[in-house]
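The structure that follows is given in the form of structure tokens.
For this view, one protein chain was removed and the others were kept in their places.
Moving on to chain A:
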Amino acid sequence: MASQRVFQLGLRRAGVPSLTKVHTAGRMVQRRLAATQHVPEAEGQQILAKQRLNRPNSPHLSIYRPQITWYASSLNRITGIVLSGGLYVFGLAYLAAPTLGWHLETQSLVAAVASWPVIAKVAAKMAVSFPFVFHSLNGVRHLSWDVGLGFKNITVMQTGWAVVGLSVAGSLYLSLFA
């Protein structure tokens, strides 16, 4: 066949050390124009450690598309920290109050809050009730996942938005009407 002839001719052409046709792999040798020097391993690791400080960080939270999944998860953690942090702070302050001369028993606290303007009371109630209701409802959502319910993506989104809506409604009710 003609293809066999071409192949043989190609081999013959490659075999001939010709000035015009042959290109060996040596033509593509990488040529480094910089001189190198020997560096002991410890110093090399120092260079690497210093270079690591210059490495950029990939963006993560700033580029991830906002979704109810991870927004609700971070809000769950934030509300939990707010509530528990407040409890811890109150507990430590209550223990330290006699030493510091503060009055944190119920009587003094109620008297102080009673003297606030209505808007301050409503704002304080919303600031406490929204985290509480959201964290509780989202906690139930988490517990349902722990027993294996509600894992379909559409269900996760629906329950997430339901928790947000119910939290807003619940905290409004508790702040204004309860």
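What we mean here is this: contacts are C-beta pairs under 8 Å (C-beta built on N, C-alpha and C of every residue); 3 or more make two chains touch, one makes a residue touch a chain; residues count from 1.
Here, contacts and distances are computed from a predicted model.
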Practice prompt. Pick from "dolichyl-diphosphooligosaccharide--protein glycotransferase", "Succinate dehydrogenase [ubiquinone] cytochrome b small subunit", "N-acetyltransferase domain-containing protein" or "Transmembrane protein 107" the UniProt protein name of the chain that isn't shown here.
Written response: "Succinate dehydrogenase [ubiquinone] cytochrome b small subunit"
Worksheet entry | Sole contact to the chain not displayed, among A:Leu9, A:Val39, A:Leu149 or A:Ala162 | A:Leu9
Worksheet item: In the full complex, which of A:Ala34, A:Leu48 or A:Leu100 touches the chain missing from this view?
Response: A:Leu48
Response to the item:
Per the touch rule stated above, chain A touches the missing chain via residues 2-3, 5-6, 9, 19-24, 26-31, 45, 48-50, 52-53, 55-59, 63, 77, 80-81, 83-84, 87-88, 90-92, 94-95, 105-106, 109-111, 113-114, 121, 125, 136, 139-140, 142-143, 146, 178
